[in-house]
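Shown below is the structure under consideration.
A single protein chain has been omitted; all remaining protein chains appear in their positions.
Showing subunit A:
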Amino acid sequence: MEIIILILAGILFATAIYNLLQKQLLRIIIGTALLSHGAHLFILTMGKLKRGQPPIIMEGISDYVDPLPQALILTSIVISFGVTSLLLVLAYRTANENNSDDMAQLRGDEHE
């Protein structure tokens, strides 16, 4: 199971990097969203996927899921959610002000 999820995370990372290297702004933002999904799946897998019980302290429970990666992912999901929404607004404003959503035209030059 871990291997399959890791391969999935790898595919997500690869498609994310491909999209990040595109010129269109929206594609880049989709790339960042995919990138954070890949990272989250990766953290989840690092704590082993299935170990038995939920991590609640009770008598006689010895085999429980590692709770730390879940806490880490929750934090990270909230952050990436916020950043993605900020990026969408920022990209919309940038495209409006500069009349272009093409990164090649948003390079800028020395004399301005």
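In this section, contacts are C-beta pairs under 8 Å (C-beta built on N, C-alpha and C of every residue); 3 or more make two chains touch, one makes a residue touch a chain; residues count from 1.
In this section, contacts and distances are computed from a predicted model.
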Worksheet item: Can you pick, from "Na(+)/H(+) antiporter subunit D", "PmbA protein", "Substrate-binding domain-containing protein" or "ABC transporter permease", the UniProt name of the chain not shown?
Response: "Na(+)/H(+) antiporter subunit D"
Worksheet entry | Option touching the unshown chain, where A:4, A:61 or A:90 are the choices | A:90
Response to the item:
The listed residue (A:5, A:26, A:49 or A:72) that touches the chain absent from the view is A:72
Discussion item. What does the interface between subunit A and the hidden chain look like in terms of residue numbers?
Written reply: 20, 25, 28, 32, 35-36, 39, 42-43, 46-47, 68-69, 72, 75-76, 79-80, 82-83, 86-87, 90-91, 93-94, 97-98, 106, 108, 110, 112
